[in-house]
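Worksheet: one structure, shown below.
Removed: one protein chain of the complex. Kept in place: all other protein chains.
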Amino acid sequence: MIIVMRKDTTEEQVEQVAERLKNVGLGVHLSVGEFRTIIGAIGDEKLVREIGLEALPFVEKILPITQPFKLVSREFQEEDSVFNIGNCTIGGKQVVLMAGPCAVESEEQVLEAALGVKAAGARILRGGAFKPRTSPYSFQGLEEKGLQILARVREQTGMPIVTEVMDQHSVSLVAEYADIMQVGARNMQNFYLLRELGKLNKPVLLKRGLSATIEEWLMAAEYIMAGGNRQVILCERGIRTFETMTRNTLDLSAVPVVKHLSHLPVIVDPSHGTGNWRWVPSMCCAAVAAGADGLMVEVHPQPEQALCDGAQSLTVAKFTTLCTQVEKVANVFGKSIRG
Amino acid sequence: MIIVMRKDTTEEQVEQVAERLKNVGLGVHLSVGEFRTIIGAIGDEKLVREIGLEALPFVEKILPITQPFKLVSREFQEEDSVFNIGNCTIGGKQVVLMAGPCAVESEEQVLEAALGVKAAGARILRGGAFKPRTSPYSFQGLEEKGLQILARVREQTGMPIVTEVMDQHSVSLVAEYADIMQVGARNMQNFYLLRELGKLNKPVLLKRGLSATIEEWLMAAEYIMAGGNRQVILCERGIRTFETMTRNTLDLSAVPVVKHLSHLPVIVDPSHGTGNWRWVPSMCCAAVAAGADGLMVEVHPQPEQALCDGAQSLTVAKFTTLCTQVEKVANVFGKSIRG
Amino acid sequence: MIIVMRKDTTEEQVEQVAERLKNVGLGVHLSVGEFRTIIGAIGDEKLVREIGLEALPFVEKILPITQPFKLVSREFQEEDSVFNIGNCTIGGKQVVLMAGPCAVESEEQVLEAALGVKAAGARILRGGAFKPRTSPYSFQGLEEKGLQILARVREQTGMPIVTEVMDQHSVSLVAEYADIMQVGARNMQNFYLLRELGKLNKPVLLKRGLSATIEEWLMAAEYIMAGGNRQVILCERGIRTFETMTRNTLDLSAVPVVKHLSHLPVIVDPSHGTGNWRWVPSMCCAAVAAGADGLMVEVHPQPEQALCDGAQSLTVAKFTTLCTQVEKVANVFGKSIRG
Partner (left out) sequence: MIIVMRKDTTEEQVEQVAERLKNVGLGVHLSVGEFRTIIGAIGDEKLVREIGLEALPFVEKILPITQPFKLVSREFQEEDSVFNIGNCTIGGKQVVLMAGPCAVESEEQVLEAALGVKAAGARILRGGAFKPRTSPYSFQGLEEKGLQILARVREQTGMPIVTEVMDQHSVSLVAEYADIMQVGARNMQNFYLLRELGKLNKPVLLKRGLSATIEEWLMAAEYIMAGGNRQVILCERGIRTFETMTRNTLDLSAVPVVKHLSHLPVIVDPSHGTGNWRWVPSMCCAAVAAGADGLMVEVHPQPEQALCDGAQSLTVAKFTTLCTQVEKVANVFGKSIRG
């Protein structure tokens, strides 16, 4: 951590900062320039963050040198994390496709979607039983009944299930049914939920918050890993910008950036990322070319009848065409949607 | 709701949309132009939102006419909502000052802050017992012990307490101690929490999410009101933008916009809004001039010793000066910080 | 255009709006609901935009039905625009690579870069003679001397040149040398410059502004086309968001969106889009997979000696590896970097 003092600080003020750094066990490295003094704090940056130096009027600013995350970082673990889920492998040479309806509506609907997407190449079934909705008057999901439907469809198709968990007290319930626990964008900083998931031994798919920086996203993953659960899959799903033609702006550059900073796998959700089925196929191909370890795509047997997010859902036919394209792009990078 | 069809849609396609609107009980109003047909859906817009018309390839876009919120709207209730808390009045001629430390650290700290801010003009004591922190390694709050400290300080000072509740299962615990239940920015769309707060008969202070539109913010308030709790206080606390010199960008125009759309009171939190004690006094004055019904300000007896957010905390002395200025600005608008 | 009246508007007020619409030659279509009246204006939306109805207190809002652009739209021209430049084809089956240094520094530097990128697969040489720089103290470009260097390198390599023009009075000078006239992001709404370029018979590469919506970007292209120049190439180069790990956020979803709305070709500049050479190769592949008609990449023989933007420049060796990858991705979509 570098502490930049304001111009014309006195020696006593510099000493005061140095003293406080030493008190918490940090080394101090002074660099006295012509106009200002810069103080290097040597040791754990976390300690500097906690002692409130910014509140001192003669401190101009504080510059962090290291990233605040540890367990998620590539410095902590150099090789890629690879997780096995059912007969899929996330983080290696497979591009894992997760597909299915936004919301679980009925067993027929889920089964039809599951059989369709499986035949096309998807390996994991997605479907929401608990739905976070902007309006209190919108359909809120079938809850446990929805989880049971997903489980029955898993039995019939052999597809592992990824589904959202919305609060820490539902973690054990959802964990009974789900193969991957999904944390939605709005819950990325629900720290109680993250801590509860840290106690599980089950993969967690952590969506990036609508306005979360990459650093905050990785810190959310750090919460889960700090609790002991090492199986975190990151999911880019679009960030909020001024552009209104797309529901969100899918930040594909997050894929190489995260892979540089962290050993965790990253997948991409172009359905929420764009909010419009028209742009989903292009962005699926682009995500794989950017290095994504997988895709999450909304597919509905009759999108125009969907109770939720029909506008961004693909039909099974369109998803099938998309899979063919995605497989070819994956092959360019020595990967495949089949394990 | 206006449904805009793509150019060259056939009559059958128009009929198909009209049919689906009629099926859910909506009136249909066709406007056939030279190039395209526009369909007006007459009745409850919510119904249109739910039937997934955007998924139809011949639908270009859907334009809402009305706002999606009801109970929070000025169309529903024309006169301002005014709530009495202790001997304060929020939403009327009083500019209510809520002040205190970011986090409860000890009884001495809270008491010293409380006595200081009360003498300066604050009427409500703020202090966090449960702290949402970006890093799992940061101080997470004293939890129930913190609530007890707040309660003891209330006894000694007579100041009502506003404190954060972070999940639905703590609502009853926090409600035992708090006079106002605070929902943090990261929880603005924690719908379970909102629903639980809807069952209370106690004011809720709902902070705007970091990237929440005003519409989403009002929809979050709608969740609480739809549950039966009419006492919602909105709190603008800065939104996320590209600017990095301030922690967030305080959106003061949200104050008149919300007051136009809704009857609910709005307060402003310039401490989080700017993230730097230097800009807090100016933005407090500006917020009151913009029409805010109150302010929430972080004050710490020794900001440079604070366990949390010291950089944005004022000393009691600086807060006292600020109160004098704020009172003069309030007077311009026929208001006062004293009830 | 749909004019939504405020609740409880009188018949006279509705009549007043209708009258003004009729006065400018528009058709009027009333839809009187239980709570509010909606007025459809039939005819040229431009006329509605110009008569200032939003200033009337009883007008709630005005909703456009059609896009404000014409000549750039797919409704105006259904098939893709394809432009021939030298022996390249932009907008068809070729993925055109434009590469070279950010700034022209010397003939040796440009020639070395040109020979390198040409051997790797680039078809067009980029290089800046006029440089827009945030600081008045930074290197501002070699100006005409730089253009002459580019022309000499074109002679030696046969590569057409794309270079930036910064104001309308330099258009004729730059046009003497350049094969493609580049408009930088900061000039996207320099309307005088756009109008001057509209008089040329030479391709214009129009970069998206840092905070330009897709609609504004297409309107800027409309300025050029309205002047008579039909050869506009759009270039996505990242937009400004809250994320700080990348210089900008490259909005690849803009590629399919623009291709849906317009017949113009779209290329992508991942060098400015990310600001870091590390992320450029991934984003090049992603851009082509998203459907881009070409790429613009900064390549410098010695990036660490560059007078401008060294941090985002690739070496020739890294660019050569990238071309091999990009070609494979292009092939998946039936395209090639070779014509």
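Letters A, B and C mark the chains as written, and numbering starts fresh at 1 in each.
We take it that contacts are C-beta pairs under 8 Å (C-beta built on N, C-alpha and C of every residue); 3 or more make two chains touch, one makes a residue touch a chain.
Bear in mind that the values here come from a model prediction, so they are computed numbers and not experimental data.
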Subject >> Touching the absent chain when the full complex is considered, from B:140, B:241 or B:336 >> reply: B:241
Original post:
For the full complex, which residue in B:72, B:85 or B:290 touches the chain that was left out?
Top reply: B:290
Original post:
Of the residues in chain A, which ones touch the absent chain?
Top reply: 2, 4, 7, 29, 31, 33, 36, 38, 40, 42, 63, 65-66, 75, 240-242, 244
Subject >> Hidden partner interface residues of chain B, rising order >> reply: 211, 213-215, 239, 241-246, 249-257, 260, 273-274, 278-279, 282-283, 285-291, 325, 328-329, 332-333
Subject >> Interface with the unshown chain - residue positions in chain C >> reply: 46, 49-56, 68, 132-140, 166-169, 186-187, 189-192, 194-195, 210-211, 216, 219, 222-223, 226-227, 240, 276-277, 300, 303-307, 310-311, 313
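Here is the rule we use: only the chains that are shown with their structure count from here on.
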Original post:
How big is the gap, in whole Å, between where the Cα atoms of chain A centre and where those of chain C centre?
Top reply: 31
Original post:
Using mean CA coordinates as chain centres, what's the chain B-chain C distance in Å?
Top reply: 38
Subject >> Whole-Å gap separating chain A and chain B, where each centre is the average of the chain's CA atoms >> reply: 26
**OP:** Provide the list of chain C residues touching at least two other chains, using ranges where the numbers run on.
**Re:** 241-242, 244
